[in-house]
Structures are given as C-alpha cells and as structure tokens.
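Okay, here's the structure, questions in a sec.
What you see is the complex with one protein chain gone and the rest in place.
Presenting chain A:
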Amino acid sequence: MPYLGSEDIVKELKKALCNPHIQADRPRYRNVIQRVIRHMTQGVDVSSVFMDMVKASATVDIVQKKLVYLYMCTYAPLKPDLALLAINTLCKDCSDPNPMVRGLALRSMCSLRMPGVQEYIQQPILNGLRDKASYVRRVAVLGCAKMYNLHGDSEVDGTLVNELYSLLRDQDPIVVVNCLRALEEILKHEGGVVINKPIAHHLLNRMPDLDHWGQAEVLGFLLRYQPRSEEELFAILNLLDSSLQSSSPAVVMAATKLFLVLAKEFPHVQTDVLVRVKGPLLTACSSESRELCFAALCHVRRILRSLPGHFSSHYKKFFCSYSEPHYIKLQKVEVLCELVNDENVQQVLDELRDYCTDVSADLAQAAIFAIGGIARTYTDQCVQILTELLVLRQEHITSAVVQTFRNLVWLCPQCTEAVCQALPGCEENIQDSEGKQALIWLLGVHGEIIPNAPYVLEDFVENVKAETFPAVKMELLTALLRLFLSRPAECQDMLGRLLYYCLEEEKDMAVRDRGLFYYRLLLTGIDEVKRILCSPKSDPSLGLLEDQAERPVNSWVSEFNTLVPMYSKACWAAISSSQVSEPHGPEPSGNGVLSASGSLVLENKEELQPLCDSGSFLLVPNGQLTAEQFEKTWLSLEVAHQEVLPWQGVAHPDTIQTALQVVNIQAIALSKAGVQPWKAYFSAQDGAGCLFLTELLLDPEPSQVHLSVKQSQAKAEALNSFISVLKTVIGTIVGIKS
C-alpha cells in the first residue's frame, strides 16, 4: 500500500464509505469500517466521515454496529450536531427484539458525551431498567450514572434514585452491584449510597452469588454500615469469614479492611482479625503476579507498624529471590527490617548482609540502611556487620555505611567508640555528596577520639577547590571549626586556610556566608564559639519522634486497600498536595469512609496521626503569628484551660520546639535553656481557623510544668483534642528524658 498522508487516508475512506457498490457488498463495507476504526486508534482524526459512519449503523450485522457505535462515542463530543442524527437509529435499536442489540445501543447512547443528549436517553434508560433481560438492566443502571455524570449540576431525580434502590433487590448479581455503583456516583454530593440495616443484610446475603469484582466492591460499600450491637457485629463477621478465604487477593484485602473497620471499637477483635488474615496476606505476598505481590507487601508494612511482631515467625517468606523485580526486593528489605525480633535477628541479619554486596547498588544501599534501622535495637551485632563491609572498599557501600554510622551515633551513643575505630581509611572510598557529608560530620563531632581526624579533614581542605558539592563544603566548615575547639594545635592552620578560601574565592553564596559567619563568630572569642557549636553529640529522643514506634491500627485503617500504602510517605504527600490545589479537587475515594481530601490532609501531616487518635481533629500549619500579634491576642483572651504536668530536668528548647513543630504547634518565644523560671509560648490553628495559644511555665521545685491554653473561639471539643495532642507530645519528651 502506498504511503498516504492522514488527509488522503480520510479522503479515501470517505470515498469507499460512499461507494454504493461497497455498501452493497457487506464484507467489503465492514472492512472499510474496520479501517476507519484502526486509524482512529492510531490517532488519525477520522471525524470527517462521521456522517457516512452514521449511515453504516443501520445494519443487521451486530459486529459492524458495535464498531460504528464505538466510533460515534469517540467523536460525538466533536460533532454533537451530527451525532444527534444517529440518535434515531440508536433509539430504534433500544427496542430491538434482541437483548444484545438493546443493551449495546443503550450503552453506546449513554456513552455519547455531548450536551443535549440527556433528553433523548432518559426514556430508553427508564425502559431499560424494566427490561426483562438482565443484560439490558445492567447497562441501564450504569446508564443512569452516565447520564447524571454528563450533567453533574442537574437536580438528583428522586424517582430514579428510588427505582435504583429498589433494583438492589434484582435477581441478577451484576445488576445489584451496578446499582450500588450508580447510586454512589449519582449521590456523591450527598455522601454516596446509603447503606441501612435492611440493605446491609440484603447485600450480606447476596455475597455468595457475586463474582470477585462484585464481592470486593460490596465489601467496600459495607464499610459505611455501623452494626447496632456487638451481637450483630459478630454475626456479620461470621457471615463474611469466607471472604477471607477467597482466591482473589482483591476480595481478601477488601474483607480485611471491612473487618478492621467494623471492629474499630474492639481492639482484641482487630488483633484476631489480623491474625486471621496473616495466611491470606502471606499467600498474596508470594503471588505469581508481581504487582499483587507488591501491593500485599506494602500492606504488610502498614500492619507491621502497629504490630511489630506480627509476621516475625514468617520472616523467611520475605527473603528475596534472584529474579524478583527491584521494587519487590526493596519492599522486602523494609519488611525484614521491621519484623526483627530476638529469635530471628541473626538469620535476618545474615540475609541482609548478603544483599549488601548485591550488584544493584540501590538494593545494596537499601540493605545497609535496613541494617542501620535494626542497629537501633541490636547495636553491637549490626555495627560489626557494617564495619566488615568497609573492607570491601566499594564506593556505594562505604558511603551508605558511613551515613548509617552518622545516624546511629546520634541515636545510640553507646556505639560511638566502635564507629570511630572503623572510620579511618573510609575517606578513600567515598565520592558522593551524602557520604562525604556524613564522614565529615563524624570527624568533626567525634574528632577527639579519632587520631587521624585532622589529617583526613586536611585532605578535604586541600581539595576544597575541586569539590563540587556546596553542602560538603558547609559541612567541612562546621566540622573543622568543631575539631578546632578540641584539637586547636592541629587545626588552626588549615582552618585559617579554609576560611580564607571561603571568603576570598568561593563562589557559592551559602558557603561564603557560612564562612563569614564563622569568621565573625571566632572574632567574638573562643568561649562564645564553644557555647554555640558544642551542642549535644547525640539525642536518642529524635529517634523516637521520627519512628513514632507503634501506631494504633485505627490510624491507618481508613487508608488500607487504597493507593496510599503503595506510595512512599513523601511521594503521597507530594501527589496529594498537587491534587488539593486542583480546581476540581479529588473525588471521594472509591472505598468511601473517609473523603479523599480528608485523608490527604491527614497524610500530609502523617506524623500527627498517632498523636491525635480520632483523626477528626487537625492542626494546620498557620501563617506564623508574629510575636506582637500573639501578645495582643494572648492578652485579650481568657485562660480556657490550665493544667500541671510532671517534668524532669532542664528544658532543651530545641527539642521541645522541634517536637511541637512536628504536630504544627509553632513556637513564638522560648527562654534559653537553664534560665529560671523557664517559659515558652506557642501558637497553633485548627482546620476551622480556631487559634490555640499556649504558655508553658517550668517550675523546678517540685519539677513540673504549668500549662495554660487560650482559645480564640470557644469550642470545648477542639480544646480537648488540642490539649490531648499537646500532652502526648510533652509526655513523649518527658518519657525520653526519664
């Protein structure tokens, strides 16, 4: 066939479609129509033959009809006036004696996405709902949703809704499920389809008749039914137990979620449910389909966050196989890191050590970081493994190990000595920015116990001109200044050279400014430098804040079996923030319970969740009140709540500030550490715009903290939630200190 431009193609097709000889010859005619569709799929604009295609729809050949209708659905939005001409044929087909034709015509007619079609499709849909063939009823029910979707602003038709509710009793299972789907779409502005007791029980009884898709979907709709009594709850759980045995992972997941949500009020039942679904989840984790396997692994991680020991005895199931894709291996490494306990730690570490030398640098690094995570509990063993890895002198391995060491000494100061002994020699095998920063930081902070620290830093200073990463230079400045404080004789000269370089030759403004800052700081005298730079060398409390150790099941159950667990935290936050800013906003989530926008905000501030357990109360980052505004507001309000909490030791303003920042409580002003009386002021704002102003007053004798809260709107419930968040955070800080 000669090469034809798209215009020629269309011309040729048009000619062929008009040719009466071809029209008379059925196979040839259909062949031409097939060609039109083929070009349409390839993205050629064949909309100009619309008129001829409409003519072709008047045929007894059902395959040809299907093709023509497909064509019409694609181009109707472009040619609404011509599409109206096709309505006639479609309407006629809607009363064809053959139910397949009726269904096809109705489905196509409802899929014509163009204005004005509504008045034509209303009657055929109503007829379709009462059709004796269930095939047509299925189509008609979804047709209602399509019709409504075309005219989202139009009034919800009460009779239609009632008709759909009554069709929930239809004998065809797909009609039943389609009714739920359609009602959900039509009533989305009113919170979706209502599941009352009769409907819930009717659906429960129909469950065995439904196919996997229907079962999974109905389980999703049942989420919004709240059983009246414990008895009813257990009856439902019993009825649905077989869903957990389903051969479809999607049904198992949906059933798990429903069980966890239904048992919200009964933690022991929830635990039982999680034990019950262990087997099915493990099967899903070794599913032949890697995507399903991936989804299951992501959910296992969610569960592990609440029940760290849950899969510990099955740790071998999470060992990687050579041929698995990368994303599965990475998830498995994370899972292994999270299910470690006294019994399996040795085996898990042995396995992870194998991955550390994998050819894939990503997997190797992930395994090293995982060992770093385990090291928080099993420090000695892990530090030894990591130290041994340094012998390999591989760049990506050394870099990851040193980064792990840096995080580790900060959280587990007892391993400092072992880490410092392992460091010499590492500098030769680190090339990337992250690794260099970590090494330099370690040398700076713990330089006094690393004999050759100054000489290593000296090498970095020598080569600073060739250094490409500004972050490394900044780290170098800080580290060298710190080391200078403990080993002045060895460092003075090179510190001078480094500062000179930063001030005179450096082109990066941030580095230059940092250099200038240190230079001026040094001018104020060495005591001042010490006071500013010699902060604590470790702070185990940060680990606790970062980990949020165990989260209650209820904090994530609403996200179970959605896309959320499958994205990393940061990734989902980015996605959801971009979605919130969209003008339309996200639609309600497919699974109901929580509207997507609600869960997005929550996810955005995920750290908040474990602290405010209900999830309904939210603090939002507010546009930082200025100190004056704060003072004015503070003075104008009455104290809404006062309380005295136990406290120990001195207050570290940084720790408190960081901890409260995590839950969006902003510091306005804090006293310096050790000052007496120690005071601090904080402000926060909830989603409804209510301001919370807080004063903390530390009383050393007896050691306790006075808490006063003022509120801009008198809302008792919000106040209580706020205070409970605040107390949890303060409790955490005190807990760490004791």
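Going forward, contacts are C-beta pairs under 8 Å (C-beta built on N, C-alpha and C of every residue); 3 or more make two chains touch, one makes a residue touch a chain; residues count from 1.
Criterion: contacts and distances are computed from a predicted model.
Only one chain is not pictured, and the protein name UniProt records for it, out of "AP-1 complex subunit mu-2", "Two-component response regulator", "Glycosylphosphatidylinositol anchor attachment 1 protein" or "AP complex subunit sigma", is "AP-1 complex subunit mu-2".
When the whole complex is considered, the residue among A:Met253, A:Ile385, A:Leu625 or A:Leu719 that touches the unshown chain is A:Met253.
Interface note: of A:Glu265, A:Glu291 or A:Glu717, the residue touching the hidden chain in the full complex is A:Glu291. Among A:Cys18, A:Val60, A:Leu78 or A:Cys534, only A:Val60 touches the chain left out of the display. Residue A:Met100 is the one among A:Ala58, A:Met100 or A:Leu485 that touches the chain not shown. If you put the missing chain back, the residues of chain A touching it would be 26-27, 30, 34, 37-38, 41, 43, 60-63, 66-67, 70, 74, 98-101, 107, 111, 113, 133-135, 138-139, 142, 145-146, 149, 171-174, 177-178, 181, 208-209, 211-213, 216-217, 220, 242, 245-250, 253-254, 279-280, 282-284, 286, 289-292, 294-296, 316-317, 319, 321-322, 325-327, 350-351, 354, 358-360, 362, 561-564, 566-567, 575, 578-579, 582, 586-587, 589-591, 596, 599.
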